[in-house]
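Since the structure comes first, as structure tokens, the remarks are kept for the end.
Moving on to chain A:
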Amino acid sequence: MGALTFLWLFPAAAALCAWLVPTPRASRAVALVSTAFLLAYSLWLMAPFSAQIGTLRLEEMCPASVLGIRYRVGVDGLSLALCWLTTLLTFLALAVPGEHPNGYWASFLALESGLLGLFVSQNLFFFYIFWEVILIPMFFIIGIWGSSGRRHAAFKFILYTFLGSLFLLVGFIALPTFHHQATGAWSWDIPDLVRTPFALPGSPLRGAAAWIYAAIALGFAVKIPLLPLHNWLPDAHTEAPAAGSVILAGVMLKAGVYGFLRILLPVFPDISAAALPWLGALGVANILYGALCAMVQTDLKRLIAYTSISHLGFCLVGMYSLTGDGLAGASLQMINHGLSTGALFLMVGMIYDRVHRRGVADFGGLDAVAPRLAFFFAFVLLSSIGLPGLNGFVGEMMSLTGMARVSLPLAALGVLGGVLAAAYALPAFQRVFWAPAGEGSATPKMTDLVMSERAILWTLCALILWLGLYPQPVIRLLEPSLSPLVAVR
Partner candidate 1 sequence: MTPDRVVWLVSVLLFLCGLAALLLRRQLLAMLLGLELMINAANLNFVFYGREWSDAAGWTSALWVLAAAAAEAVVGLTLILALNRLAEPDTDSVRELEG
Partner candidate 2 sequence: MTRAALVCLVAPLAALAAGFAFFHRRKPWSPHCGPGSTHWPILLSCAVVTASSWWLAAQMLAGAPALDRTLWTWMSAGGPGPGGLSVDFGLRVDGLGAAVLAMVTLVSGLIHAYAVGYMRGDPGFSRFFLYFHLFLFSMIGLVLSNNYLQLYLFWEGVGLASYLLIGFWRERESARRAALKAFLTNRVGDVCFLFAIFLLARSAGTLRFTEVFARLDRIPQSTLAWIAGLMFMGACAKSAQFPLYIWLPDAMEGPTPTSALMHAATMVTAGVFLMARSWPILERVPGVLDWIAATGAFTALGAAVLAFTKKDLKRILAYSTVSHLGLMMLALGAGNAYAATAHLVMHGFFKATLFLCAGNVLHHIGKSTASVDEAGGPTAGFFSKDLIFEAAVHRSAILGACAALVAVGSGLYIGRMAWLTFFGERPEQPDSLPLPSSTGEGRGEGSSDPHAHHSDPWLEWPVAALAFFSALIGLAVVPTGVLHRLILAAPLWRGEPFPHAPFDWGLGAAALAAALAGIGASWYLAMAKPSWDWQWRKRRPGLERAFDADFGWQPFVMGCVVQPVAALANFVGWTFDLRTWDRFMEAAADSFIGLSEGVSGLSRGLLNQYVGWMAAAAALFLLRLAWVR
């Protein structure tokens, strides 16, 4: 069995194991051991990737195919970076102390399996299967182990994203069909589709190409989420259990961006260039809208959810600048956002586990009771608002620099997001941690972090600082996958 197939099959097997084991504690042990192993494994896979040419490596494929549908997996720097992010966040999310039934652990492992499979797939069919597969464990995670509004949120989540995926399916079926019409061969493999001559001037497929583009973009847009289609996110993030929010915000949203980078931009380079002003503007709208909404939220998790919308706007802005630094910034922003927002959700989860409240007005003076939590929270929040020296700044900076080369007004609007970010983060932070506790505040019941929680947060903070000051190794890992996407300008 190939190394990559093992990567996604192992957690699936572990999920089954975790489900069948008799006690929840054994199930938790299975989960922790397997996610730790997967983290080490993904790091090991990254080792041979250095600054060398980074087209697909480690490919495995099944020679037989039906109409071009066949099992084919392969990775390059971008996929591996995202796999690493997945394994890291899953491990850290599951390592938070807490008792849960078997199904919980099994669901997370199944989710991890789906995500890893998604990031290594090179055939559209399997890409789509994994895309849908990840919805199911997440539905259970939100719906069974979430907080008070979980049923509604779970259904909203799955129906909304599923509807988007249907458009994706239409596009995915159309692509190989047109490929066949253009070249006479059937193939659902992404590397083959990249070379489809859609763009030939005399080709009758040109008109259709725009529609296919729109359909696939719509499918990915729901996931990112792009602006008009973002309504599922606040509810899903708020009601999910902490670990669920971490994976949802940290990894699943990136799957949408990954789809753009892996499929849409390579297959349709000139349509992407034409779509630049629209999607760039939409990205800027995301940045500003997310920030404005975050300013008025009263629930901590909902606030962080809206900041996710804002940060992913940066990804889109960088991506659709189609410049070297913009694309690098967008990809780096994916990883950075995963780390910082993951940390934020973990911390809010730690608070919620103790007092079962998470409103901004429910606390006050938390700094006195839980100073370590205050330090970590401040640190990660500063990364989130783009303080230079921490990782959030690097991604945002490079994305906006890229966009500045293409459209100055959009970059100017995007940079305004920095002011709004401080405006939403700091007042909330002050009210929770610094202001004196009011009547009925939950602060007296809070206790500070325990050793395992601190270890998790130290890991994340160390990564945040490292990536803020020296992101170059990661950029070098990501760049070879991105250089074919840079539009010639």
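As a selection rule, all candidates are chains of the complex that A comes from, given by their letters.
Convention: contacts are C-beta pairs under 8 Å (C-beta built on N, C-alpha and C of every residue); 3 or more make two chains touch, one makes a residue touch a chain; residues count from 1.
No experiment lies behind these values; they were computed from the predicted model shown.
Colleague: Tell me which of 1 or 2 touches chain A in this complex.
Modeller: In this complex, among candidates 1 or 2, chain A touches 2.
Colleague: Can you name the residues of chain A that touch candidate 2 in the complex?
Modeller: Residue list for chain A touching candidate 2: 156, 159-160, 228, 231, 289, 292-297, 306, 323-329, 367-368, 371, 382, 387-389, 393-394, 397-398, 400-402, 404-405, 408, 411-412, 415-416, 418-420, 422-423, 426-427, 430, 434-436, 469-472, 475, 479, 483, 486, 489.
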